[in-house]
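This is the structure, below, for whatever I ask next.
Shown here: the complex without one of its protein chains, the others still in place.
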Amino acid sequence: MKHSISVLLAAGLMTLSLNGLAQKTASQGIDEYRAMLQDGNPADLFEAKGEALWTQKRGPKNASLEKCDLGKGPGVFKGVFVELPKYFADTGRVQDMESRLLTCMETLQGFNAAEIAKTAFGRGEQVNMTALATWLAAESKGMKFNLSQANQAEKTFYEVGKRLFFQRGGPHDFACASCHAEDGKRIRLQDLPNLTKNPGDGVGFAAWPAYRVSNGQMWGMQQRLNDCYRQQRFPYPSFASDATIALGVYLGVNSQGSASIAPAIKR
Amino acid sequence: MADPMRIRAQAAGDKATIRVLMSHEMESGQRKDAAGKTVPAWFIQEVTATHNGKPVLSAEWGPAVSKNPFLQFAVKGAKAGDKITVTWKDNKGDTRTDEATVS
Amino acid sequence: MKKITPQMRVLLAVTAAALVTLGCASAPNVAELNTLTQQIVKASFRDQGIVKASTLINTDETNKACSEADALGKPLDEKTAKLIEEINMKAIKWPSDGKFIGDWKEGEKIAQNGRGLTFTDDDKTVNGGNCYNCHKIDDKEISYGTIGPSLHNYGKIRGVTDPNSAASKPIVEYTWGKVWNAKAYNACSNMPRVGHSGILTEQQVRHVVGLLLDPKSPVNQ
Partner (left out) sequence: MQTRRKTIQQSMVVAGLLASAGFPQFAHAAFNKAGFDAKSVQDAVKAYGGGSIAESKDVTITGPDIAENGAVVPLGASTALTGVKHMLVLVEKNPSALVAMFHVSDAVDANFLTRAKMGQSSDVYAVAIMADGKALFAKKEVKVTLGGCGG
């Protein structure tokens, strides 16, 4: 009797230590899983689509986007992604990649920018918008972020973005900072980058657009921020709105010098 | 029409590794829409591949293959410059073929 | 003729204000930046589903004070913090029937559930407590967050063997209060005011308190 109890105890202890082991390796297991997905990122499919869209004559004006000025002059697409958002004199606005693409789709191709901005993600022209942003990000893959803070509007937007980052609200009192202002934290099993400073190469701002394996969707930065706000229980941030662009400036300037891995693959 | 595939074919030693990404919803038939109605299954059922025109692979897939499917396989004797084609056909009869050159 | 966008308007307004006060186009001051941020918030967010844009503009003093302190990178001054804690303490609703401890099994389900109150939810969604997003609770769940402290053995560590005993009363009350309104104990806590803000019902809070304090709950095994 005594003997069987000690055997049971030993077995119990073994299970305990095995549990301990399993927990210790949970994050290693997740890392392994992510590594397995790196080869064969479906973002490639969207990148190819975006590349074709750039030269395709479309819209009421039946024109391509080849003369679009994304910040380095008309038609330049290499390296623009890592310098956005920035101030554009022709619109008098600070613009991110998607906001600037809207401008080009309107002025060059004759699309109605307001209509596209109102379209839900994954529908109509938003699908093309995401594909274009994915391809343009890929054209700067490996380059280091280098956002301008020379213009007063760019400096002001950084300060506004910082305030938005720390703005608590909604029924849960959440701010971006609730999850992204400390090192080494996670939500469930997801590591949370600290975005109040440079989180390093390919982390945070430097990883989007990304393919989301959980829903099989390609997300640009605008949709990434939109879903952060959704989970924060905030109201809906309009597409390419100043709030989302200002946040982009804050995150982008903080990522100064980090290499972009976009388009990435994410949970 | 379905979007093109991305096919990478790379020779190493006496064979070539083929990596394919396909653009497809792969709807499982288990999911319900917002109105509570089951979304009908829609998935790639057959995948075939050729090497310089000669059939080398055929596969049958079910709806449990992930959305925007990835497939990797190796063709024996394939070398740089050879042509590889991949064809898929889904349960609605839609089909798509793309070609890549082994590098 | 260029279109005047809302962004241009606010930028112009701020620049104009700066011009008036300082006589040159220099950087806006803190107050101007705060105003500009609020204008941008107003122009950028819209109603969607069950979430109204006004909730953001009409947020309470607790959130306003904490957000401002966070953005400046300074903690709240002691007096303001005390005041906020007092306001929130007064707002705690204690259990109407005097019962603090609910069914831990229901509590575990609520702790696991992260749904409700987003702009893609509807008013029929049963809200979850989001607890595992930030806390380790039952040892068996490996998918837990680390934003908040571990709650594993919460009751056991605090010596609660009978949550209905007089000896346990202070801990039981503190636990209820902390779940109901975390800001009553720490003005700028990261934790949502779960009962106060209507995330969970009184009955759901009771179950969560049960999960934490019932000696039979796996949390205390």
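Letters A, B and C mark the chains in the order given here, with residues in each chain numbered from 1 onward.
Keep this in mind: a contact is a pair of C-beta atoms (placed from the backbone, for glycine too) under 8 Å apart; a residue touches a chain by one contact, two chains touch by 3 or more.
Worth saying up front: this structure is predicted, and the values here are computed from it rather than measured.
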item: Interface with the undisplayed chain - residues on chain A; value: 25-26, 29-30, 32-34, 36-37, 187-190, 213-216, 231, 267
item: Positions on chain B contacted by the hidden chain, ascending; value: 15, 26, 28, 30, 45-46, 48, 51, 54-67, 69-77, 91
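Convention: only the chains that are shown with their structure count from here on.
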item: Chain A-chain B separation of Cα centroids, rounded to whole Å; value: 28
item: Length of the line joining the C-alpha centres of chain A and chain C, rounded to whole Å; value: 25
item: Centre-to-centre distance between chain C and chain B (centres being mean Cα positions), rounded to whole Å; value: 47
item: Sequence positions of chain A contacting 2 or more other chains; value: none
item: Chain A contact footprint on chain C (complex, rising order); value: 2, 5-8, 10-11, 14-15, 25, 27-28, 33-34, 36-37, 40-41, 43-49, 51-53, 55-56, 59, 62-63, 66-67, 70-71, 117-120, 130, 132-134, 139, 142-147, 183, 190, 192-193, 197-199
item: Complex interface listing, chain B residues touching chain A; value: 3-6, 19, 21, 23, 25-26, 66-68, 70, 72
item: Chain C-touching residues of chain A, taken from the complex the two chains share; value: 19, 22-23, 26, 90-94, 152-153, 155-156, 159-160, 162-175, 177-179, 181-182, 184-189, 192, 230-231, 233-238, 241-244, 246
